[in-house]
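I'd like to ask some things about the structure below.
Note that this complex is displayed minus one protein chain, with the remaining chains in position.
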């Protein structure tokens, strides 16, 4: 159930952003609280999705719904200090896809995050439209060989 | 991988709180954003843990670390309107335990959440102290029979 | 410059709501941080404005802009524990009005807040429309006599 170790290798992720921590993200123990950390992943995800839509060159009318977010906390985050969030596409299914992320502070991995997103319409979930699928494929994380990201028999996330 | 359907049955959870939504939890689509929803689960968890420590009748010196949080979003949350978060202990392992939660708004289930917490000390993770274990056991979720919460052969979360 | 003492008398305000504090509103000193307190006032204001629009019985097309918010912190706020925020209209000018608020926790006043709102349109600020003015007048704070809220010579906030 634990994310594989290679998920902590930020060099494998195609997208990276720095996110500022804030004074009020600290809790009474003097470290950044879990919800603030979840918000940093969320902010990096919103930038990855913006990049994805740029790659579609103008796709509109597609609605994206967050179905599932899992954050694994592996180290404390402190303020002041930025975090680096590396992000990419982990798997692409029929109507959904999974974003993988890892967070670093001062070159120390502080966690990984996996998020399942669904393409939805008024009629419910539907097959990912070709322009979006092509854009997602450009942002795939290339997992190391023994743990291929998309082995032929891999179950899709949906 | 999906949480079993009984996880959406709030009657099975021993602890319940109402959490207020806030105007600024809304996003530009007019529903409460995912991070705010994660914060509602977090607030309910902090109340469950406070209840747990009350049940230990004075346990101190134990540090709890959040290791893993997974939120499954099943429906949109709107403001204004409270949410009800039902919480309980899903599994108890050697040094960690899992909290299960489900959220309702207007009698509609909007999601479930699973959180792994670890008892930590300066020396790292250690076996849950007896007072804390006894308190956690009083707050167990009683899963329906075909899906027993603690079958004899169940793997502990750690 | 300081708000007059009667501003701390919650009985003078026509509108009151309870707002829950949250675990993550606490800072590292163990009290609720200033931004969270500002957010409680903001939440109560949004409810006062919702009430105002209910009183207009269907006014639409009016855009409200926040021009100025001043929070005077008079005591610490703690979690767990709700706060009570009492709100009302302090002054009504030509195109703007001022909301007055005071916050209590456990029957102790922890501060007051004053907010100037402006009715705006694409063309800029304009005179408050009659339906809105009538609704605002129903929610006026009645200041004690030596400090009348609306003395004849009082300058309007705009």
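For this structure, a couple of remarks:
Letters are used for the chains, namely A, B and C, taken in the order the chains are written, and counting of residues starts over at 1 for each.
FYI, a contact is a pair of C-beta atoms (placed from the backbone, for glycine too) under 8 Å apart; a residue touches a chain by one contact, two chains touch by 3 or more.
From a predicted model like this one, the values you see are computed outputs, not experimental measurements.
Within the whole complex, touches from the chain that is not shown fall on A, B, C. Remark: the omitted chain is touched by one listed residue; of C:66, C:121 or C:138 this is C:66. The residue from A:9, A:27 or A:43 that touches the chain not shown here is A:43. By the touch criterion stated above, the residues of chain C touching the omitted chain are 34-35, 38-39, 42, 65-73.
Residues 24, 26-30, 33, 35-36 are the ones on chain B that touch the missing chain. Although one chain is not displayed, its contacts with chain A can still be listed: residues 19-20, 22-24, 39, 42-43, 46-47, 50, 80.
Everything below uses one rule, namely that only the chains that are shown with their structure count from here on.
Where chain A touches chain B, over half of the residue numbers in use are shared by the two copies, so each contributes mostly the same positions.
In whole angstrom, the spacing between the mean C-alpha positions of chain B and chain C is 36.
Between the CA-based centres of chain A and chain C the separation comes to 40 Å, rounded to the whole angstrom. Mean C-alpha positions place chain A and chain B at a centre distance of 23 Å.
In chain B, the residues that reach two or more other chains under the touch definition are 39, 42.
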